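A single protein chain has been omitted; all remaining protein chains appear in their positions.
Chain nomenclature is as follows: A and B, assigned in order of appearance, with residue numbering initiated at 1 for each chain independently.
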Amino acid sequence: MAERQKLQRPPRPVLDISAPRSMRRAGKWTALILTAFIAALIYLGYTLITESSFYMAKSGSTTYGIVCDRTGDVLFDGSQPLTNYPAGQFADVGNLIGDTSGQMSNTVVAKHLSELANYSFTYGNQAGKAKVETTLSHSANRAVFNAFGEKNGAAVAYNWRTGEMLVCVSRPCVDIAQGYANLDSMPSGSLLCKAFFPTVPGSTQKVSTLLAAYEAAGVDTVNALQFDCTGKWVNAGGDTINCHQAYGHGTQDLVHAFANSCNPYFAQLVQSGIAPLSSIIGTYTRMGYAVNGEKADTLSLDGITIQPASTKLSDANNFETQWGALGQGKTLVSPYQLMLWQGAIANGSGSAVQPYLIRSYTSPTGEVTEAPAHGATPQFFTAAAAQGVKDVETQNATDHYYISFDGYSCGCKSGTAQVNDDGREYENSLLAGFCLDDRAPVAFCILIEERQSWEISTAQIARVLLNAVSGIS
Amino acid sequence: MTKTKPISHPFLLLLVLIAHAAMMLLVILSFGITPEVIKLACIVLTADFVGSIILQIVQREACTVDTVLLLVIGMSTIYQSCFGGLEFATKHFIFSVGAFLMCQASYLVTRNPYRAERLKPLWYFMFFALVAAIRFLTGSRSMWIDLGFITIQPSEFVKPVFVLICASSIRTQLKKSEYLGIHFVPDNLLLIFCTAVIAVLQWWCRDLGSLPTFLAVAGLAVMLRFCYLREKISVRLIVFLGLCVVAAGVFAWKLAPAYVQERLHSDIWSDMSGTGYQQVKALTAIAEGGWFGKGAGNGSLIHVAASRTDIVFSTICEEWGLFTGMMTVILVLFLPASILTVPPRSYYHSGLAVGVAAVFMVQMTLNIFGSCNLIPFTGVTIPFISQGGSSMLASGILAGFLKAAQAPVLTGRRTEKGES
Partner (left out) sequence: MDFTPLFEQYPFFREAATAFVVIFVDICALVILLAAGRERRRGDRGWAQESRGYMLACEGTVYPLGAAEILIGRHPSADIRFSDTEVSRFHALLCLSNGKWQIEDIGAQNGVLVNGRRISKPCTLHQNDAIQIGKHRMTVIKGTGKGVVS
């Protein structure tokens, strides 16, 4: 039966009506666009959720949490009017921590608005535990701030072993608890942190020049160099470089010239060619200077930007170049960067531990996130050069600062910067150094503006600083 | 003959009814039971009911498109009625109904691909008529024609016409002409010309917001036509075309006029009260809304200009939550996605479907990602969600094309029923 049917009529095939490839192509294109759109939509959702705190913070639609120091002491409080705090409560760190007024943009609060916003996408504005914990010591900052007396300037210090920023003081300082009613009468510089602004480094620059010389010629060769100083020295270009010691220092070796901060000695060092200008430029560039208008990387301290150092070096025989290598004229370095190099010298490696300011973030709902590890800075200079400068600086401190640093094992270099501020000339006093003691392993830089000889010295403030940070963990 | 069972149809429409009822529940939770709430509920649910009955009686084809359309326009009526306080969005609702009817009308016109393509001269005529209308009837380089009682945006209606122009069948592609020894397809030449015309017109109107839509439609049309003539697109060719697009983008970026440059480079957070005002408000509103929103009618974004059109996504997110906002967007996506379930059966319909997908997708991309500051902010609408009559009706026409691709009629079935 089945066979007969097969003979009569072959079995009809099952109908296949699948659309040809050319039709399915339309589907493929549509699917492609759809997939791209949905992927973008997912990305959008992710962005909206993660950045919602930023939107709320930036548009001022939420309250803010607090910024505190390493002991929990409040440095900024966004949950209540700052006027509730006593006047001067935040004066020491005001222009580092800042506030939400928008007057200062390069501050901890301004750069961490999203983290400070008391808002979460899930819980909205109800959650209110946002907190940013910094590594600063409020007590140490206040001690240093008060030590300045009436003087203006900046002091910055960090633990060169761990990278924790401990002190960052800038004067004059805005008192965020007082508001900005008297904005017009505030002294200039009140709304910025001078530690992050390049200034004339004075003889602290000789550290950089010495590092460059050590790198180019070796520590022993440079240490053995002797140059003569008669108070004035005429360079190959016919210009005179004066020494602050009118009668000169006589013939001296490097250690003494460094301690004396002898300009003719270092000018002769630059001109002698022992360290060719190209290698000085090389060292400077690695250290982060913007040499001759080249672009240098902007430094960042947990989002706060620091303008890089800059200088102009054209010809080893040229006055401007020598003057620049001595830390005057066109050379500008921020106290923060001077401190950073001291950190790289103090650990003897030529590379500093990256400083950081934020220890942890607490979300509005109370979850604590530790700041990620920060690592090390790039290699600024060789370990041998760092070790050489460390020895010279330590020697300098032992010989000349034994009263100020009594009881501490320190190294330092002082400097006097001749500033020409739109025709108004004055001198700033600087001190960059480090302490090797276990109780205060800090690298620091102190800047006192327009200091007169009878007023408080940078070394005295450094001493206050060391005392204040001693023993804090 | 086995009967085609419209299995899911009434069930789906019931689902639409239930979904709207659930949304109305939320409105009731926000406003309590007031006459206005009852009015809104009655109108939306009655519209659903009537719509489904009409669909049951008239035809049972392409239920995905119709169902999703009913769902979306009902939802958008509820949204638009609740923004910042309850007031029935009469105009929006009327245009929604208009869009639904337009969808059916354009389905009737385009369901036969042969006939739709035979009418191509008409589409070209309509295209140039609309272009002329924009050029000569709109006031002072804007895209609007003011008729006193109503303003029409002819550029919205150019979109469906342009999609009709862009789609093409293999037969048209085989009609080659020769001039000076160069072989060419007249239809392709016309397409390029029309694209150029619309680009120049948009440039002249200083409104480049819709230009990406047209370029995307034209680009995909060229891509599809290219595919007719060449089966495989090699990786090298795709890379080459991609590079061309990138180069053109960079070129356009550099050459863009000052008012466009300003938009491309502005940082909304540095000018929160100026150019960035709308976006800052929109983003903040989404953040304030959170996952499930502030509740219908509790939003404050309504006080910002264009809250019902250009930044409508944020307005929905503020009141109904990000979850609902996203869901609404995905619902609108169901429309162009419908051709993934039922493939088109003719070249012309597949061209239409891809064109509609491009229009919907690009419009939504520009609107949503623009208002959320991921791309430059332009004033385009989300189909069916944003307020705006012209855009609503044009979107309805586009949805009709999708329906046509879903249920083509080659005039055969009805006459053949008695045969064999």
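Everything below uses one rule, namely that a residue touches a chain if its C-beta (ideal position, glycine included) is under 8 Å from a C-beta of that chain, and two chains touch if they have at least 3 such contacts.
Please read these numbers as outputs of a predicted model, since none were measured by experiment.
Here the missing chain is touched by one residue of B:Val97, B:Leu119, B:Leu241 or B:Leu331, and it is B:Leu331. When the missing chain is restored to the complex, the residue among B:Ser30, B:Thr275 or B:Ser300 that touches it is B:Ser30. Contact with the omitted chain, checked across B:Gly293, B:Pro336, B:Pro376 or B:Gly389, is made by B:Gly293.
Of B:Ile18, B:Ile150, B:Val200 or B:Ala252, it is B:Ile18 that touches the chain left out of the display. On the side of chain A, the interface with the absent chain consists of residues 12-23, using the contact rule stated above.
Although one chain is not displayed, chain B still touches it through residues 1-2, 4-8, 11-12, 15-16, 18-19, 22-23, 25-26, 28-30, 32-33, 61-64, 67-68, 71, 75, 113-114, 169-171, 174, 227-232, 291-293, 295, 320-321, 323-324, 327, 330-331, 334, 338, 341-343, 345-347, 406-408, 410-413, 415-416, 419-420.
Simple rule for what comes next: only the chains that are shown with their structure count from here on.
Taking the mean of the C-alpha atoms as each chain's centre, chain A and chain B sit 52 Å apart. On the side of chain B, the complex with chain A involves touching residues 170, 220, 223-224, 227-228, 231, 269, 272, 280-281, 283-284, 286-288, 290-291, 322, 326, 329-330, 333, 336-337, 339-340, 343-347, 350-351, 353-354, 357-358, 361, 364-365, 368-369, 372, 374. Residue ranges of chain A in contact with chain B, taken from their complex: 19, 21-27, 29-31, 33-34, 37-38, 40-41, 44-45, 47-49, 51-53, 55-56, 58-59, 61, 119, 121-125.
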